[in-house]
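Inspection log for the structure reproduced underneath, given as structure tokens.
One chain of protein is taken out of this complex; the other chains stay put.
Presenting subunit A:
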Amino acid sequence: MTTTVPPETASGEKKSNALATATSVVKEYGIILALVVIIGFFQVVTQGRLLQPNNVTSLVQQNAYVFILAVGMLMIIVAGHIDLSVGSVVAAVGGVLGVLMTDFHVNPWLAIVVALVVGGIIGAWQGFWVAYVGVPAFIVTLGGMLIFRGVALVLVGYTRAGFDADFLAISNDGVAGTAGFLGSLDAFTLVVGAVGIAWIVISTVLRRVRAQRRGLVVESLGLMVARLVVLAVLLGLATYWIALSALGLPYVLVIVGVVVIAYAWVMGNTVFGRHIYAVGGNLAAAKLSGINTRKVNFWLFVNMGWLCGLAAVVVTSRAGAAVAAAGNNYELDAIAACFIGGAAVTGGIGRVPGAIIGALIMGVLNMGLSIMGVDPSWQSIIKGLVLIAAVAFDMINKARTKGA
């Protein structure tokens, strides 16, 4: 049935590629822009109260769990799954922590190790059903949501409190004073901030040089500089405010930073990370490429489990108590952060930095609306609308690319 077909035109492909690049730029940097706009908006309406140094540190401390859970959730969403159980798992592991430290007087550091292991075991339980029995993750984790909420209630019959000061410091204290002060600024925080900014700039430039040497297409120089300037200014301001705060760099931010950097690297540079994208992008093709998709799915959930354990440590430390109702709706915060950050509902697409920015947007919304004294029910409505708007933006973008 084929007669003649004109040779494919290179220009046609170039054009569609340029368009794809343009939309991906809007997509990728649109989210940073949205964050800046939201921060600016609240900064104005709260008459500058949003970015008071102590508010910045408490923003980080209150939302640390979202960052940690969003990282694990992003990996699960990229693989094409979902995890509805993380809030309950956080509560259950928090219960384990509370009981160990108060009823059995276990050393807090040992209790933390146990919490991470227990989280991993819970993840393995869920991973087993998803990966080896083939029960959809939606169902397994819906079951897990009920099961582990129940476990939390059983474990924490009454609220456990009165933890070791070391344990409480994790989410409530910072490095202020460890290396002295520069005026009213904490020196250690400034050093960390400066190193962070330098690292981002240097690694971006190095990556660009290397990519060019390999003949890859790189973003335009102007765009790169603009992006670096925006990031550097944001980080610089954050460093300044945090250094000015009573606590200095919160310990919990160190934990979050390590987790984010480590997992961004895992997703981008390791075989495991690549396999997650392959499984989510086209499961059948991944299988036929010899990827052990079951193993990938299993370890994904184990990973989510131990991150839930870490989140439980952070949350229990922050609250100073283990309560059965802890972790309520955490899964929704984490899922929303991923989708606002550009993850695709169908899997295969999503990046750790995106999820982190998504989590920041949620965090700033939370804090800004609270400072303004907006009623919690209205806060909920606004956050829901932001989530829908973010994903709708993604969909419209995609439809436009397709139509072109």
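Rule of thumb we're sticking to: a residue touches a chain if its C-beta (ideal position, glycine included) is under 8 Å from a C-beta of that chain, and two chains touch if they have at least 3 such contacts; residues count from 1.
To be clear about the criterion, contacts and distances are computed from a predicted model.
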Leaving aside the chains you can see, what is the UniProt protein name of the one that's missing? Options: "Ni/Fe hydrogenase subunit gamma", "TonB-dependent receptor", "ABC transporter ATP-binding protein" or "NADH-quinone oxidoreductase subunit N". "ABC transporter ATP-binding protein"
Which of these, A:Asn107, A:Ser203 or A:Asn269, touches the one chain of the complex that we don't see? A:Asn269
Identify the residue among A:Asn54, A:Ser220 or A:Asn292 that touches the chain left out of the display. A:Asn292
Contact residues on subunit A toward the hidden chain run 1-8, 10, 13-14, 16-17, 20, 210-211, 214-217, 269-272, 274-275, 277-278, 281-282, 284-292, 344, 348-349
